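The complex appears here without one of its protein chains, the remainder shown in place.
Chains: A and B, in written order; residue numbering restarts at 1 for each.
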Amino acid sequence: MLGYVGRRLLMAIPILFGVSIVIFITIKIIPGDPVASLLGPTGSPEARAALTERLGLNEPWPVQYVTWLGHTLTGDLGTSIARRSDVAPMVLDALMNTLILSAAAAVIAIVLGVAVGALTALRRTGILARLGNALALFSISVPQYSIGLLLIIYLAAGAGLFPVSGMYNPNGDGGFVDLFNHLILPAVTAALVPAGIIARMFRSSVLDVMSMDFVEALTSRGLSHRRVMVHAFHNTVPSLLTVAGLQIGYLLGGVIFVEAVFAWPGIGLLVYQSITQRDLPVIQAGVLVSALAFVVLNLVVDALHGLVDPRIRA
Amino acid sequence: MTTSLEKDPAATDTTVAPLQVTDLTTTFVSRHRSVDVVRGVSFTLRRGETMMLLGESGSGKSVTARSIMQLYGSAAKIGGSVTMNGRELLGLPAPELRSLRGGQVALIPQDPTGALDPLRRIGSQLVEVLGVHGVATTKQAARRRAEELLAMVGIPDPKRVADSYPHQLSGGMRQRAVIAIAVSCDPQVLIADEPTTALDVTVQAQILELIVELQQRSGTAVLMVTHDVGVARDFGGRIGVMYAGRLVEEGPAAQVLGEPRHPYTSGLLAALPTPGVARGALRSIVGSPPPVGAFPAGCAFAPRCPQARPSCHEQDPPLVTVAPDRAAACPVANPGPAQERAA
Partner (left out) sequence: MTATIEASPNAVPGSGAAPTTAPRRRRRMTVSARIAAGVVALIVLVAIVGPLLVGDPNAGDAARRLLPAGSAGHILGTDGQGRDVFARLIDGTRLSLLAGLVPVLFAAVVGTTLGVTAGLSGKWGHRAIMRTLDVFYAFPAVLLAIAIAAALGSGISNSIIALAVILVPPVARVAETETRRLADLDYMDAARASGASRLAIATRQVLPNVAPPVVVYCTALIGLSIVYAAGLSFLGLGVSPPTAEWGLMVSDHTQYIYTAPFLAAIPALAILVASVAFNVLGDGLRDLLDVRSEARA
């Protein structure tokens, strides 16, 4: 098991290396002049030259890449153009908030997806199954921002049930209940698409497992239906893990819309605001940190996968 | 369908037969249609005896085996009668059926890989069955019994195998483990559905030997399903030849294979390559078996039968005694008095 996790960790290194190259390239293809955008239109030629020198922009690209990588690895993610402050603490705060939202959404998505998927697999006819299928299909096609808006319109603005935006009440105590109230709508919004996909995948995985020979073999040994189902659901766990892992990764990206709509102060909102301000260092750092979180998440999923499925540990 | 197996009275004493199947019919029902797959199969399996079901793939052998254990649930309607020691199994309430399955009648399926839960260790799968049937009451006792069983089926290092996952074992070892599970609760009837088809040729013989050995040791009656004439010949016992969901010939294996009465059985044997005979000189059965749901009226074999008569296309001949202890469903099989009796 430890060997398996170790191998996975080793395999993550070239991936992370590739990630850093892709991000560096997106920095380099930016049209326009970073010096000009940092100095503003009033910068003197001397100031421009000095800044170009200081940013290392005269060096060849590979040297720039190594320098950039060195900074990144030591936690220096650059300076925000719009806010004139260090990007790193800004991004880390935002990441924390995004993880809270994503975790809540992941729990909702998995519970909902598994419930709907199991229901539609085991009861293939009937109104409930049809409803489940329709729900799964629609939820994967729905633009998240519009769901969020509808929830705001009806549940927050209309019925006044939940707060519309932010993470805490400005004059509240900042406690758990306050957070929870603010969390519900964005979490449900973010969970909907992944829930639909998990439901569809889980449905086909249950059907797959139920058609496997061992289900009949177990029945032929005198096991009760309940016991047989325990075996069957156990066997859906590996594929559920895979889908859930993919979907949580999707959440990390998709929350940007949800955060934008609900003004949730996470990476998404930070990136969204930075887009309007053309604050590229923040955008790059946000994407980098999300990719990192994603890679770590995949490692965790892989480790869990090895834990439940002896076949892939080998 | 009527069946008139005429045997000596002691042999037909059904109260002692571990398994008696009478006029078994299996109909798969779906929303759109229903198809008859097994159409009136009858046979008796006595203590310690072997009964072979031989026939081409698709003839309904596996469905017969699974119908006896009622594994199809609501997917199939099962008619006729299946008794064990005189007790009717069809329509038993679920709890009694459960204690029967794996307890008194056990199944060895074709593919050992599919028959095991890939995520559980062999030992735990054995222990679960022992627990369900109350064979072992404590964990330690169950574990000890599990290792004994693995040793009994010829696994050299039962401790290690008990701690292994199915994917860590070879196909032959896996099938041994499956057999260990099947015999764990001392069944009176063991149903083996082509237990060697998925295995390497080299281990096939070993597995068959193991089944014979277990049978001799505990007096288990074995219902052996095979499409392999060679296996049938090695195994001996009685044999029932199946075609299109029906038994077309029944009797002691040596006699049926040595001197077949039904044209289908003859065709099967003729299709075998024989040493010394040029392959091109072999006769074989022309055409393919009828698909389920489209069985012809009259004898189902008629479209392929070299000896078919006009009447064969209209009347399905019943399985009748054609010689002492032998029955066949074909007027050609016994042109003598037996046919007149049946008519």
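Keep in mind that, in the parts below, a contact is a pair of C-beta atoms (placed from the backbone, for glycine too) under 8 Å apart; a residue touches a chain by one contact, two chains touch by 3 or more.
Only a predicted model underlies this, so the values are computations on that prediction, with no experimental measurement involved.
Chemist: Taking the entire complex into account, which one of B:Gly58, B:Pro166, B:Pro187 or B:Pro317 touches the absent chain?
Modeler: Residue touching the absent chain, from the options given: B:Gly58.
Chemist: Among A:Pro186, A:Gly222, A:Gly249 or A:Pro265, exactly one should touch the missing chain; which is it?
Modeler: Only one listed residue reaches the unshown chain, and that is A:Gly249.
Chemist: Looking at A:Val209, A:Met229, A:Val287 or A:Val301, which residue reaches the missing chain?
Modeler: For the chain that is not drawn, the touching residue is A:Val287.
Chemist: State which residues belonging to chain A touch the missing partner chain.
Modeler: That gives, for chain A, the contact residues 14-16, 18-19, 21-23, 26-27, 29-32, 137-138, 140-146, 149-150, 152-153, 157, 197, 204, 246, 249-254, 256-257, 260-261, 271-272, 274-276, 280, 283-284, 286-287, 290-291, 294-295, 298.
Please note the rule applied: only the chains that are shown with their structure count from here on.
Chemist: Could you work out how far the Cα centre of chain A sits from that of chain B, in whole Å?
Modeler: 54
Chemist: Hey, which residues of chain B end up touching chain A in the complex?
Modeler: Answer in residue numbers: 66, 69, 71, 98-103, 106-107, 109, 111, 114-120, 128-129, 132-133, 165, 167-168, 178, 181-182, 185.
Chemist: Given the complex with chain B, which residues does chain A contribute to the contact?
Modeler: Touch list, chain A to chain B: 212-214, 216-224, 227, 231, 234-235, 237-238, 308-311, 314.
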